[in-house]
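Here it is: the structure, laid out below.
Only a single protein chain was left out; the remaining protein chains are all shown in position.
Chain naming follows the written order as A, B and C, and within any one chain the residues start at number 1.
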Amino acid sequence: MLTLDFHPTGRHFLQIPGPSPVPDRILRAMSLPTIDHRGPEFAALGLKVLADIRKIFQTRQPVLIYPASGTGAWEAALANTMSPGDHVLMYETGHFASLWQKLAARLGLKTEVLSHPGADIWRHGVQASLIEERLKADAQHSIKAVCVVHNETSTGVTSNIAAVRKAIDAAKHPALLLVDTISGLASADYRHDEWGVDVSISGSQKGLMLPPGISFNAVSAKALEASRKATLPKAFWAWDEIIEMNKTGYWPSTPNTNLLYALSEACDMLLEHGLEAVFARHQRWGHGVRAAVKAWGLQIQCADPAVYSPVLTGVMMPEGVDADAVRKVIYERFDCSLGTGLGKVKGRMFRIGHLGDCNDLTLMAALAGCEMGLKLAGVKLAGSGVQAAMDHFSSHAAAVPQRKAA
Amino acid sequence: MLTLDFHPTGRHFLQIPGPSPVPDRILRAMSLPTIDHRGPEFAALGLKVLADIRKIFQTRQPVLIYPASGTGAWEAALANTMSPGDHVLMYETGHFASLWQKLAARLGLKTEVLSHPGADIWRHGVQASLIEERLKADAQHSIKAVCVVHNETSTGVTSNIAAVRKAIDAAKHPALLLVDTISGLASADYRHDEWGVDVSISGSQKGLMLPPGISFNAVSAKALEASRKATLPKAFWAWDEIIEMNKTGYWPSTPNTNLLYALSEACDMLLEHGLEAVFARHQRWGHGVRAAVKAWGLQIQCADPAVYSPVLTGVMMPEGVDADAVRKVIYERFDCSLGTGLGKVKGRMFRIGHLGDCNDLTLMAALAGCEMGLKLAGVKLAGSGVQAAMDHFSSHAAAVPQRKAA
Amino acid sequence: MLTLDFHPTGRHFLQIPGPSPVPDRILRAMSLPTIDHRGPEFAALGLKVLADIRKIFQTRQPVLIYPASGTGAWEAALANTMSPGDHVLMYETGHFASLWQKLAARLGLKTEVLSHPGADIWRHGVQASLIEERLKADAQHSIKAVCVVHNETSTGVTSNIAAVRKAIDAAKHPALLLVDTISGLASADYRHDEWGVDVSISGSQKGLMLPPGISFNAVSAKALEASRKATLPKAFWAWDEIIEMNKTGYWPSTPNTNLLYALSEACDMLLEHGLEAVFARHQRWGHGVRAAVKAWGLQIQCADPAVYSPVLTGVMMPEGVDADAVRKVIYERFDCSLGTGLGKVKGRMFRIGHLGDCNDLTLMAALAGCEMGLKLAGVKLAGSGVQAAMDHFSSHAAAVPQRKAA
Partner (left out) sequence: MLTLDFHPTGRHFLQIPGPSPVPDRILRAMSLPTIDHRGPEFAALGLKVLADIRKIFQTRQPVLIYPASGTGAWEAALANTMSPGDHVLMYETGHFASLWQKLAARLGLKTEVLSHPGADIWRHGVQASLIEERLKADAQHSIKAVCVVHNETSTGVTSNIAAVRKAIDAAKHPALLLVDTISGLASADYRHDEWGVDVSISGSQKGLMLPPGISFNAVSAKALEASRKATLPKAFWAWDEIIEMNKTGYWPSTPNTNLLYALSEACDMLLEHGLEAVFARHQRWGHGVRAAVKAWGLQIQCADPAVYSPVLTGVMMPEGVDADAVRKVIYERFDCSLGTGLGKVKGRMFRIGHLGDCNDLTLMAALAGCEMGLKLAGVKLAGSGVQAAMDHFSSHAAAVPQRKAA
């Protein structure tokens, strides 16, 4: 028998950009007894989480909650709005944008991919002008959707979604705007309604601080309209039946009750704190971590400070250093998990997650683990990142004090 | 703020045919901290549950674990093996067989539905000879799959899967055999390999005693072969990438870690007890509950004693009695949830779940709740079902004693 | 390695008169991370539980919370108020009254024991007139305390505490009134202030629905006054330092934080329901269980219907039947724990707990287990107790419905 909770000593530091550490309040909520998903007690839970999650997406429109991972929600967004062979314009900002493109292609869509001009295409956010240009060139409106990633989990680069909206509008193009904010939601500011997004896709295991297992589609009226005509086969993912049954707090197929308990608790925590405070603390953490990386003399994966991610920071290795060898030292010696470099940057960088249930000291621990591990792995550092992060955190008070001593 | 755990006093009796009551051991396992789904600790967990679940399906072939509900696993089975417009032969044994047919139709398949001759088609299991006959008539082998439900959750009727296999073989027909054992697995005997099933579909919230949120496809070599040629769009559900990555204990998209903890614990419990013992105790419970229903003078939904379900019993109401009004009394007065009548038997019957983490006394409690509630709702009973069930349980020793007093 | 949670299948029915079944809400609260017992967060918790527990005792005077079992609280009550050799008047209503007398004797007190006249002294409550008579005869006021048990856990007999107070007053005697309400509090009505009790002793694992591990002394001004002159050695139990530090929410020695979380949750639950409703539901359960015992044709240990306990019922066996052999059958076959006969009634009776987190159906389950077990053990029953209890529960609506179906 495998011991489920192998426990060397002390807490593991889970500093990957998702799953993020799950607060005890949420783990406890999730472990309450399962109830009848067709009974009155469930309906109260269902209506509550459906109302709460809208606030998190900053929308008054329907949000679908799937008992599935983020990949499923990508598929749901496309399956509900597209027809076989439809042409979608995507934008490669990193590994997850690529995976989404692959998924779209597997579904039988014609995918066209824009990217940052020049080399290093994974070090920049979406350049909205490229989208505008391309859409203007599409006089027949063959492009049915523009698909962009709000926060690239593989690189630590965000994109300006409001600018993409403006680009589409400037091109007077009817394409739908589909946005993956899987790792952005509830960490970075995100405004489904204000930014005019047609389908926002997200997941549970990032800013929402839940275990993986639920994912979301927030949808606009235009997207709903499109879904009535779209002909890709859809059943499990079909919006229509779910939205209809959600009116009474239920789902057509079996919802994953215990994760909905967790979602309810997570929304309570986030809304008690206030989204503004949540976004501000992620900004603060990002600043502190990047101060460390800069002090080490290492490159940040995101080459454009305007779109540094508040969620994670990609740390590039000097020539000749295997990032995964560094990660291994940090894991084995210091019980800290960091994100690997994905796809084309495999071995070239690692990722430090600074999202969700973190605070200054959990990040200081992670940075100390990184600094010791980098040195043990033979990486020459320009200076102490730990010192730089301490300087940042102690010179910048949090908006809200962590605790009040009476 | 909604209190998540509204708790009147004492335990709720969750006697629906799934979700079944989740044991505390499993709830505790599920609430352990989430780990890196790309780290070494996860791989150990992944390999363990993939090995364990094969034992539960009684197969040596791959089993896919989806972070989704059973409905998703229905879709996965079809999306991986079928092409648009393919002809599938289904068999209506009840509401869930109907829902699966609707799902197949939504996916663009041509569905043909067999059913029991005469009225009362929902009171009988699959008649394999009808399938044999139909397949023999399909000389061009236009039928690509035969889809049957092992244990109809809406009625309490099982079907003889081995007989269906024999029927297909007797017809020398190449159709795949797809079986929904969502509510059968780990309660009723089920043998994926021995019975020659091509795709077995199941879920977590029944005999596996987990909360909802994961579902399964167990697949044969022939099904895998079919999946290479099938052209229905598939991405999230695609077997190929998952089976490939599962070799190392990982998944291509994010698995729902905490439910996998729960699955690991559930498999430990079931395999420690032994599948034979698990099946025997479900048979025992079914006998006890049906003894009660007969003593009440009420009809059992399943008209054929040879295929009584060991998982649940459908109880038909006398003419003029609204089954849901009875359920409401039992719920409000006695804090016991029963399954509603679904689809065409809505209001005509209710369902008593006797699966998973039950024992003689949890069932006696449920039966006492039913007996009191039936009387309070004005239903005339022939005699005491509670007495009949006590007679059954006390005259039939369990194979394994519940406890040993030193 | 011992598996902590041996789990045959289904829930165990813990129907002993304490520890009573602990609700999931409370188990979850208890498992939150331990905090600094000298920090500000703890003070808030401390002040809350100190305020809440007064409401449960129906007192405005101090209540001491000990990190110890009820036996410790017995000792605390005596050690704080008595001097070596002091004369205390006790009243033997059952095994726990006897144990308290033994403890008092071990502490060096002179104990005098009253009891019901005639045989069967354990089948009656305290006869206050005997106390009045004895006190009147004590012209020199050598008796320093009268010690009685409110609800005898060993027999299921309560005593009229208000009557004892009146008896002391009628005798114009200055003795303190010390009352053990370990198994009475939060199940049977109990009024520390109104009834003029000087020290009320209680524990956590009964009506408060907590695991064992904390116990209480509620004290009057007169008891506090007495404690200043009492000379039995006292340190750990000493009221003075604790009461002083409690003013700020802290304790002089380390409190058991996690059980205080549980206490906080328990008080929330009890006070949300309302003490009146809590007492009423215990009365209802007692009626139902006694209806069953009577229908079986068995004797109830308590011979006086006026003082039947709402907490537990002692069931006497016919001549020649070993009660523990019956309990063993019920435990091994039906996974239900009943209380053994203690002390002089060992083997002559068993006890059914009906306290705390119960409801009609958990009791029906227990009664079904008893009825089947009694028959299997060869006890001839006059009729069906299960039937009688169902008749009672279905003809008497609960004050508050268990659930509302929307």
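Structural remarks
Basically, contacts are C-beta pairs under 8 Å (C-beta built on N, C-alpha and C of every residue); 3 or more make two chains touch, one makes a residue touch a chain.
Keep in mind the model is a prediction, meaning the values are calculated, not measured.
The chain not shown here is touched by just one of A:130, A:163 or A:364, and that residue is A:364. Considering A:129, A:231, A:248 or A:394, the position touching the chain not shown turns out to be A:394 (whole complex). When the missing chain is restored to the complex, the residue among C:112, C:138 or C:268 that touches it is C:268. Interface with the hidden chain, as seen from chain B, comprises residues 24, 28, 31-33, 39-41, 43, 403-406. For chain C, the list of residues touching the undisplayed chain reads 1-2, 4-6, 12, 14, 16, 18-19, 21-22, 27-41, 44-45, 48, 66-72, 74-75, 79, 84, 102-103, 106-108, 203, 205, 211-213, 232-236, 238, 252-259, 261, 264-265, 268, 331, 337, 339-340. As for the chain not pictured, it touches chain A at residues 5, 7-11, 13, 21, 23-25, 28, 269, 273, 281, 328, 331-336, 357-362, 364-366, 368-369, 371-372, 375-376, 384, 386-387, 390, 393-394, 397-398, 400-405.
The working rule: only the chains that are shown with their structure count from here on.
Mostly identical positions are employed by chain A and chain C in their mutual contact, as over half of the interface residue numbers are shared between these two copies.
The distance from the centre of chain B to the centre of chain C, each centre being the mean of the chain's C-alpha atoms, comes to 45 Å. Chain A and chain B have Cα centroids lying 34 Å from one another.
Across the assembly, chain A contributes 28, 31-33, 39-41 as residues in contact with two or more other chains.
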